[in-house]
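Quick one: the structure is below, questions incoming.
Only one protein chain is missing; all other protein chains are in place.
Letters A, B and C mark the chains in the order given here, with residues in each chain numbered from 1 onward.
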Amino acid sequence: MNIDYSFIVSALPKIAAFLPVTLKLTVVAFAVAFAAGLLMALAINRRIKVLSPLCRIYMSLIRGTPMLLQIYVIYNLAPYAAAAFIEKAGLDINVYDIDPVWYAYIALSLTASVSVAEAVRAGMQSVHQGQREAGLSMGMSESAVFIHILFPQVICAAMPVIGNIVVDLIKATSLAFMMSVTEITGEAKILGGDVLRYFEAYLCVFVIYIVVIAVVEKMMHLLENRMSVYRRGVHSST
Amino acid sequence: MLKVQNVKKSFGTNEVLKGVSFEVDKGDVVAVLGASGSGKTTLLRCLEFFERADSGHMELGDLSVDLHVHSKKTARQIRQKTAFVFQNYNLFENKTALENISLGLTAGHGLSKKEAEKIAAAALERVGLSDRADYYPCELSGGQQQRIGIARAVAVNPDVIFFDEPTSALDPELVGEVLDTIKALAKEGTTMVIITHEMAFARDVSTKVIYMDGGVIVEQGPPDVIFTKPREERTRKFLARFIQDFDYVI
Amino acid sequence: MKWNKVISTVLIVSSLTGILAGCGTDAQQSASSQADDGAAVIQVVAPPNNYPLAYTDDEGNRTGYEIEVMRKVDELLPEYTFVFNEAEQDAAFTGLSTGKYQIAITNSFYTEERAENYNIPENPMGASPCGLVVTKDRADVTTLDQASELKMSPAPVMPGDGLAYQLEQYIAEHPDAGFELTYSSDPNVFVDCLSLVAEGRYDFAFFPGNYYDALVVAEDGDLHMLNDTLSYKRTIPVDTYPIIAKGEDDLTEKVSGALKTLKDDGTLEELSVEFYGFNVFEVLE
Partner (left out) sequence: MRTVEVEKVKYFFIESLPYLRVTLLYVTVSLVIGFMIGAGIVCLRKSRIKILAAIASLYVTVLRCTPSIVLLFLVYYGLPAMLGGRVGDALNRMSPVFFVCITFSLFIGASSSEVIRSAYESLRAGQREAGLSVGMTELQTFWFILLPQMVKRAIPNIGNMIIFLMKEGALAYTIGLRDVLGQAYYLSARSINVYAVDMYLALTLIYWPVSLAIEKLFHILEKKMDPAKARRSLRKLSGGVA
């Protein structure tokens, strides 16, 4: 297997130039997924009448279908449906002016939102029921109890899993290239395609992933330490 | 001050409370005794709306509430007038000792942060733990945590404080410091309802004793009556072990 | 602690690929093992489905323009026996550089860098016929220059294939070109670009003539309903070559010679008519 190192050296900077796109995709998709996942977890835990079964079906559907199908539905079918709808409604918005990056945000956040929902629900299981009752007994409202007491502890319990979700999301952004959004894997495929050096191009992406994921893991680790200070205490020994 | 009428509660087929009624006047310290499974904790949890009673009525000051059909708002109003001290402390794990107390005042009673912290500091002083203000629960011993739980309850200046076996989760040597704290509160005239197994404490500190068994109040009355010549046979048998210390037999 | 993990990982990975590189090179020559009748076995790789160049027909046997051309070349070269494999473009060329395959037929065009990385025979094996697809109301637009002046937007193209190459060449030669290229690796993009142009999502697309005839013009074509909204103008096809593993010099010589014979005796033209429906080479001149 003769690896064309010269190609790697020349292509790496060009591919790395698209890192901001990958990071933006990851950050926005994670933000959407975190919000959606949290709401779903709450809806299911609080057994809200209509919403809870709906969320369960959504989660099993997203978990049960390949990512490529989800991308196809969002990138190919949704715009047509929207265009047809707009024509009927007589509006003159041109659906096709929408930057494809928005489709990528939605597609990437689907699977991530389901994983966040599962992580949060697992986190909720680990928080003791007494915490909620203590809050209520102090005359706090349900939402105040959630915001001040339950939410911080749930997120802290779910942090390790959320770290994994972010790493998986970074690797999943390579699928955005199917929605004509060029990020590092997309650029690698283009450069690789020109000179038929696909494997070397993918190696560049691999090297970039190592650095990015190492940094992200370091940040998640620091964040988790800061959040779980209440579990270790700040004073040396008790 | 607090009137409780005909509280009934069953979990599926198992009837836990078969119509319990009692009254608590201002400054009263009511000790609730009974074997485990007699329904004492369920009774208290129904009064704090952690469980929904099947039927029953409760009057606290000018508020009167049906224990089965009640809105979230009224439940919160009652909770704002009462306080609850748990068997396993249930301090907010992600908050320091001071924050545990001040949070109840700010989020629970709408006080300003500055004022809440002033009251919280005073409450800590009262239970003698001012030097542990910025400690997290995981850094405190069981006894210290329970005393902060009590401080948290007292800080909201409730009409009545419910204690659910405050000392049974503690190591023996820590029980003393918690009981002393409760004794001090009693002396200051705080109205309290305490579920406990500490017979000596019940006899010395309470102003009224309730003995429960099988979901009903078997007997209630002042401690010197109950602990010396209880009317009901079941009460005598329950207190038998304890009464011998008085070395005279009825 | 984490940082030295990153550095050691990068070191490990590069040394790993280094080792692979080290022992890979000598295996290169001996890869083509001996077939039973003494002829060297040559592994040829083509994408699982690259209609009409390489695909499996309903009876399940491999056929297509490029497959049949290589079969004809195999007949002319008794010292070799060709065995056909299936792999997508990126896998095919990885296999080519690791010695798993010796020839890749992926409708590929010639560039200097590719010639440095692989052996590309002198003579082409065919030409990929392309054309400009626009809506009927813009049927006057027949060349890329017009499209560039009118700042028309091209449909996304697949990286590394002949269509993308032609547009890339155009943009390289005309820095002031009125359009930019968008890429997508979605296999559905290929056929979708016809509907996308018809819907107005993009202004024009670059599409192979034979597909266009089969899909849109033909009565039973799957996209025949687009026939009255789209118009097609054929442009100059691009030469396509088999890509041969670096260092297989005598194989390259022999294949190039065979291709020349097939071109001169008209076999390539026959196959072009059979699979493309018209003679690609005639337009070439």
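Keep in mind that, in the parts below, a contact is a pair of C-beta atoms (placed from the backbone, for glycine too) under 8 Å apart; a residue touches a chain by one contact, two chains touch by 3 or more.
Bear in mind the structure is a predicted one, so any value in this text is a computation, not a measurement.
Chemist: Among C:Tyr65, C:Tyr165, C:Tyr211 or C:Tyr241, choose the residue that contacts the chain missing from this document, as touch is defined above.
Modeler: Missing-chain contact among the listed residues: C:Tyr211.
Chemist: In the full complex, which of A:Val116, A:Leu150 or A:Val205 touches the chain missing from this view?
Modeler: A:Val205
Chemist: Can you work out which residue in B:Gly39, B:Gly149 or B:Pro223 touches the chain that's missing from view?
Modeler: B:Gly39
Chemist: Touching the left-out chain: which of A:Leu23, A:Ala144 or A:Val167?
Modeler: A:Val167
Chemist: Going by the touch rule given at the top, which residues of chain A touch the chain that is not shown?
Modeler: Residues 1, 60-61, 63-69, 72-73, 76-77, 80, 160, 167, 171, 174, 185, 199, 202-203, 205-206, 209-210, 213-214 of chain A touch the chain absent from view.
Chemist: Just the residue numbers, please: which parts of chain C touch the chain that's not shown?
Modeler: Touch set of chain C with respect to the missing chain: 5, 8-9, 12-13, 19-20, 23-24, 26-27, 30-31, 33, 43, 48-49, 51, 55-56, 85-88, 90-91, 94-95, 98-100, 187-188, 190-192, 195, 211, 215, 222-223.
In this section, only the chains that are shown with their structure count from here on.
Chemist: By Cα centroids, which chain is closest to the centre of the whole protein?
Modeler: A
Chemist: With chain centres taken as the means of their Cα atoms, state the distance from chain A to chain B in Å.
Modeler: 46
Chemist: Could you state the distance in Å from the CA-based centre of chain B to that of chain C?
Modeler: The separation of the two C-alpha centroids amounts to 81 Å.
Chemist: Just give me the whole-number Å value for how far the CA centre of chain A lies from that of chain C.
Modeler: Result: the chain centres lie 35 Å from each other.
Chemist: Write out the stretch or stretches of chain B touching chain A in their complex.
Modeler: 48-50, 72, 76, 79-80, 82-84, 86, 88, 90-95, 103-104, 107-109, 134-141, 152, 156
Chemist: Tell me, which parts of chain A touch chain C in their complex?
Modeler: For chain A paired with chain C, touching residues are 1-5, 71-72, 75-76, 79-80, 83, 94, 96, 177-180, 182, 186, 189-190, 192-199, 202-203, 206-207, 210-211, 214, 217-218, 221.
Chemist: Show me the residue ranges of chain C that touch chain A in the complex, using the header's touch definition.
Modeler: Listed in rising order, the residues are 2-3, 5-6, 9-10, 13, 17-18, 20-21, 24-25, 28, 89-91, 93-94, 96-99, 108, 111, 113-114, 117-118, 156, 159-161, 164, 168, 182-186, 188-189, 192, 199-202, 243, 246.
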